[in-house]
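Just one protein chain is left out here, and the rest sit where they should.
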Amino acid sequence: MKTRRTSLLAGLLALVATPVAWANDLQLNMTQGSTDMSQHVYGLHMLVFYICVVIGVLVFGTMFVSIFRHRKSRGVTPAKFHDNVKVEIAWTVIPFLILVAMAVPATITLFEMDDTDDSDLTVVVTGSQWRWHYSYLDHDVEFQSILATQNEQIYGRLPKTENYLSEVDRPLVIPTDTKVRFLITSEDVIHSWWVPEFAIKKDANPGYINEVWTRVNEPGIYRGVCAELCGQGHAFMPIVVIAKEPAEFQEWINAEEERLAAERAEEERLLSMNMSMDQLMETGRNIYLAQCAACHQPNGQGIPGVFPRLAGEGVSVGDRTQHIDIVVNGVSGTAMQSFQNSLSMSEIAAVITYERNAWGNDTGDAVQPADIHNFIQGNQ
Amino acid sequence: MSTVVADAHDAHDEHHDHKPTGIKRWIFTTNHKDIGTLYLWFSFIMFLLGGSFALMIRMELFQPGMQVIDPHFFNQMTTMHGVIMVFGAVMPAFTGLANWMVPLMIGAPDMALPRMNNWSFWILPVAFLIMLSSMFVPGGGPAFGWTFYAPLSTTYSADSTALFVFAMHIMGMSSIMGAINVIVTIMNMRAPGMTYMKMPLFVWTWFITAFLLIAVMPVLAGVVTMVLTDKFFGTSFFAAAGGGDPVLFQHLFWFFGHPEVYIMILPSFGIVSAIIPAFARKPLFGYASMVYATASIAGLSFLVWAHHMFTTGMPTVASLMFMYMTMLIAVPTGVKVFNWVSTMWRGAMTFETPMLFAIAFVILFTIGGLSGIMLAITPVDYQYHDTYFVVAHFHYVLVSGAVFSIMAAAYYWLPKWSGVMYDEGLAKLHFWCSLISVNILFFPMHFVGLAGMPRRYPDYALQFADINAIVSVGGFLFGFSQLIFLAVVLKCAMKKGEKAPAKPWEGAEGLEWTVPSPAPYHTFDTPPEVK
Partner (left out) sequence: MSQQNPNSENSSIITKLLASVVIMFAFGFALVPLYEKFCDLTGFNGTTKNTAAAEREGMQVDESRWVTVEFTTRADRGAPWSFRPEVRSVRMHPGEIKVVNFIVDNHSSTNRVAQALPSVSPGEASLYLNKTECFCFEQQPLTAGETAVMPMRFFLDPDLPQEIQRLTLSYVMYDITDQAQSGQTASRSE
């Protein structure tokens, strides 16, 4: 009996102690973030939180005293009072004053956020199902940013790594100590660009632009997510922002401009030659898994009624030009987007070749970058 | 609850002295008690169904990675869970309580429009059959959340959206018919001497709720119609390509949606205001201020809708306006909480199950209200918006708020409905299981939300794993605890229990306790005199 009680006690203690053990490596509160604004937001959050805790303690405290003392089993006789004008006025006015006390700092912070002073860098952030596209307004640099976590991790065939679902192939890079302005919009449904450490969350509305700004104090890697339900890939379009010292940022963006220029030159070169079937299939497979598999599924089965099947039926085994048209231009009014601006011609050629030959489609068609070029130029 | 049997009272009932039996009784009934019973059973079934959808969600979220269901089905589950709980569980439960109790409380023989009453109930199961059947058409059911934001619900949705819209229309009609009935009944059928300021608060809160329903359900009908025409008939209310604005959808939806939130909580205020005085054996503190507070909450509810939309990109001045209005709602809500606490103060309390649920309501609803104040603060809302912090907030208000108050009401009035006392031991077990599990379920959501987990995510980053596991365990515990409630109610329905007196609660007040238990099929054929 004695031992049972001890073990029960130990169990209870463990239960109470566990939250303490977690607290070290487990985040239970809002991040303080890495910008002045996010610190203000955190401060405001804690202020309001403490006020709420005090109110809660007072109200619930009174209740518990009452529950303990004013119970029939203690033989009390109930009082008869049922109103008291003074008290009622007091508890209308005092909460009002408390609210005013909260509203003042909230208003100040909101006006600080609404700062349209000139900025030094503008980044256009475009959401689409289910990726982010970044374009630096004053530089020849634009790219899309896609979830880098493998499907095998999501479906439990590989162990999950540290940054599971918070890693992307190409992070956004911004300079520190600089006012960076983000113009946020969408290509299809509403998304929401949220980086908690900047205290920025803004909806990406199709056809409209929204702006937010930040000034990051510390270099580092900051992770965010899409915060507005945007379909089945909603949880799979994370955001990664790398903040670099301004000089380093300058180096990066110059290198990036050069690299993208070189890519375009390479594109030109590829146009004049044929890629081998193996090369097309290899590149095509990678592009397909990164860009297409979320909807059409890795095995090309699609989702009946929502996303067309590509294996053994439909456009992949049908007319080649129509297939190119769909990938290049998208299908208006559906989730099928245009890949003309997000993929290079060689990549488009490769992924079409892959779709026409994978999963037993075996049409034997090899689509070359030049075919895509000709199609876009309207020569086909 | 299907236990209202004819007794001696029927014998000297002039107009209808026969009552059809079997299934026909329920299909053709125009009796407010029968219809109330139908509503309550329907809402309980929907509560279990919506709950099982929630358990699907919690099962998938038990650990990171996709294990049980795919993301598309997950989104259907979140959508259906929301729609069913809002329109299928909470609202019909309140309508059921209104049907049963409003005539009994104001001394009326029945609802004013009994045939319409029958219709307003029976179209409801039809609506939900349509809604549920949409999950079996190609492309799956609605997967855009119960808020069905355009263009996810228009251009980018499956064809089953047509069924969703149709079902919403029918539900809306049902609610509007129910609301008209309540208003007419309260305005025209009160017993002599029952002035407005003598009406029990449950009647008052429902009266105000009914006006809210009349005001906003047609707007919802308009919005779903626009979604339908945008998707199928080429209009561009919400499509940027045609000159529309997707944000307009949110304005219209929340113009309905925010008053809707109060539709789901005002009747709770009425229930708790009946139960706390009964078990404190002391009159309700501040009756008049309760009425005014309810009315001002209802009025303010039309001026705060955009606090759901702070991140859509509003001008600062507009954000400020909506922030101030939202904070202002805390004042009348606070008045109510203080009134309940003052009612308990220096009373002589006992703690039967209705009282336990009512006390839990006051505490947990207040926690939800306090997190509501935090959410009202626009700059901080940017961090809370669309995270589990919001999920925690509205579940505190709707589950440990609205649903707990419905449980309290059920226990409070079960003796009147069934004629037998419920099993107090089982009921207390139900209460404590629910209380503990509801907090395991929803309290940690605050933390995981603050730490940055967005809502409506089928999968999440590893740092959220521990809390999600706890939440899922809480979810299953809470879900299965409700089967105890089912057992309690079934026992009463089968008349297993001590015979209930006309007034089983020592401190209870009101006309409903002047009729025998179970309440006869026809009551107040001659109106009682209220002094």
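For reference, chains read A and B in written order, and residue numbers begin at 1 within each chain.
Just so we're on the same page, contacts are C-beta pairs under 8 Å (C-beta built on N, C-alpha and C of every residue); 3 or more make two chains touch, one makes a residue touch a chain.
Keep in mind the model is a prediction, meaning the values are calculated, not measured.
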item: Where the missing chain makes contact, among the chains that are shown; value: A, B
item: Residue in contact with the excluded chain [from B:F237, B:F431 or B:Y457]; value: B:F237
item: Contact partner of the left-out chain, one of B:H32, B:R58 or B:R190; value: B:R190
item: Among A:D83, A:E167 or A:E211, the residue in touch with the chain that has been omitted; value: A:E211
item: Of A:L137, A:L158 or A:I221, the one touching the omitted chain in the full complex; value: A:L137
item: Residue numbers in subunit B that touch the chain omitted from display; value: 112-113, 176, 179-180, 183-184, 187-194, 214-219, 221-223, 226, 234, 236-237, 240-243, 245, 247-248, 251-252, 255, 313-315, 318, 527
item: Residue ranges of subunit A at the interface with the undisplayed chain; value: 115-119, 122, 124, 126, 128, 135, 137-138, 181, 183, 185, 187-188, 207-211, 328-334, 336-338, 340-341, 376-378
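By definition in this document, only the chains that are shown with their structure count from here on.
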item: Residue numbers on subunit A that touch subunit B, as the complex places them; value: 22, 26-31, 40-41, 44-45, 48-49, 52, 55-56, 59-60, 62-63, 66-67, 70-73, 76-83, 87-88, 91-92, 95-96, 99, 102-103, 106-107, 109-111, 113-114, 129, 153-156, 160, 162-166, 188-190, 192, 194, 196, 199-203, 205-208, 210-211, 225-236, 303-306, 333-335
item: Subunit A partner contacts - residues on subunit B that touch it in the complex; value: 64-67, 70-72, 74-75, 137-140, 143-145, 149, 151-152, 155-156, 158-159, 240-241, 245-247, 280-289, 311-313, 316, 319-320, 323-324, 327-328, 330-331, 334-335, 337-338, 341-342, 344-351, 359, 362-363, 366-367, 370-371, 373-374, 377-380, 382-383, 385-387, 447, 450-452, 454, 456-463, 466-467, 507
